[in-house]
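In this view, the complex is presented without one of its protein chains, the others remaining in place.
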Amino acid sequence: MHKNYHHSFKFLVRDYECDYQGVVNNAVYQNYLEHARNELFRSLGINFAKMHAQGKDVVITKVELNYKYPLRSCDEFVVKTRVTQQGKIRFVFEQDIFRLPDEKIILNATVTLVWLQSGRPALPAEFAAAFAKL
Amino acid sequence: MHKNYHHSFKFLVRDYECDYQGVVNNAVYQNYLEHARNELFRSLGINFAKMHAQGKDVVITKVELNYKYPLRSCDEFVVKTRVTQQGKIRFVFEQDIFRLPDEKIILNATVTLVWLQSGRPALPAEFAAAFAKL
Amino acid sequence: MHKNYHHSFKFLVRDYECDYQGVVNNAVYQNYLEHARNELFRSLGINFAKMHAQGKDVVITKVELNYKYPLRSCDEFVVKTRVTQQGKIRFVFEQDIFRLPDEKIILNATVTLVWLQSGRPALPAEFAAAFAKL
Partner (left out) sequence: MHKNYHHSFKFLVRDYECDYQGVVNNAVYQNYLEHARNELFRSLGINFAKMHAQGKDVVITKVELNYKYPLRSCDEFVVKTRVTQQGKIRFVFEQDIFRLPDEKIILNATVTLVWLQSGRPALPAEFAAAFAKL
């Protein structure tokens, strides 16, 4: 379960992310995972929104989420991420969420994405360079 | 309270819009109001997202929300909208939310927006034409 | 791909659901799927929020999302749902999203959930009765 992660990012549950059950809504975990991926690559000099403005887009093709235990209001947690390349334009992110400080496992996720440039499969050079630094 | 509205649009509260208090989160009402404004102008042939792609943007400058009573899971409600022009590029939307079927008042809102073209104040001709049809 | 669905529910993409790429944000599809499940069971007399207030909770354990093509502002689409029981408390929802009117496939999803009563595995009688009506 404890993989050789490339990146860790800490969050705090915000009240508006919790639903009527008093726990974080299932869809919100995808927001956390997306933001952790962005932080990983922001730390390597990549800004996905700026790349979009240049016609370079990340497109998610597959998401698998295994929910183990819910997060609640004001819980602190960490998203740990490991990323591997599969072929030319495909990257697979293994992302696990652990509650803090007890490190209880909350969620295991696998997110697959591909790179497009102007709508066609192509790996942007700056992303390839950033990934090589991991 | 019952103004001479230009448009009515019905919604149903979705569970994920409710927060840990079991009521619709305060921020979500702005989503409802925005969607009702979009539906009003969609019915007049205006698509804000397509206009954005042409450099024509609606920019909200002021929002006033008076919360009267909360909506809950599965409540049906209607957003009623009246819009008036103030000067060349400014439009004021009076938007009221009523629960259905009892018409209990839920929220009174006033939303002010201006039009920009390529970042400068200017009223797009197609919006002016649509507004004139009201 | 066209399964023997139990339920169909139509939606319209709302502008606030689209992100900086101009397409529906990946997490928002889970909101659509959740609402479609709620509508399916609402049509059978089940209100999940009311059941929560009685200590009866649906807990999602696994979500698989295969993104085929993005939805954009003002797209109309349908969520089609097929649900099967696996064991005593586990239900698997196969949910597919098709754009309208061209029926282009947008997303294939599989959502697994279990029932808890007061935190322990147990199938509420009213849900069993509703499911039997499918």
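What to note about this one:
The chains carry the letters A, B and C, assigned in the order they are written, with residues numbered from 1 in each.
Everything below uses one rule, namely that a contact is a pair of C-beta atoms (placed from the backbone, for glycine too) under 8 Å apart; a residue touches a chain by one contact, two chains touch by 3 or more.
From a predicted model like this one, the values you see are computed outputs, not experimental measurements.
The chain omitted from view is touched by exactly one of A:8, A:38, A:66 or A:108, namely A:38.
Contact with the chain not shown here comes from a single listed residue; of B:13, B:28, B:106 or B:123, that residue is B:28. Summarising the interface, chain B meets the missing chain with residues 20-21, 26-28, 30-31, 34, 49, 52, 57, 59-67, 70.
With the whole complex as reference, residues 15-16, 18-20, 22, 25, 27, 73 of chain C touch the missing chain. For chain A, the residues in touch with the chain missing from this view are 14-16, 18, 22, 31, 34-35, 38, 42, 47-50, 53, 72-74.
In this text, only the chains that are shown with their structure count from here on.
Distance from chain C peaks, on a Cα-centroid basis, for B.
Chain B is reached from chain A by a rotation of 180°, derived from superposing Cα atoms (nearest 5). Interface residue usage between chain B and chain C, two copies of one sequence, is largely shared: over half of the residue numbers at the contact are used by both copies. With centres taken as mean Cα positions, chain C sits 23 Å from chain A. Centroids built from CA atoms put chain C at 27 Å from chain B.
Contact with two or more other chains is made by residues 31, 34, 49 of chain C.
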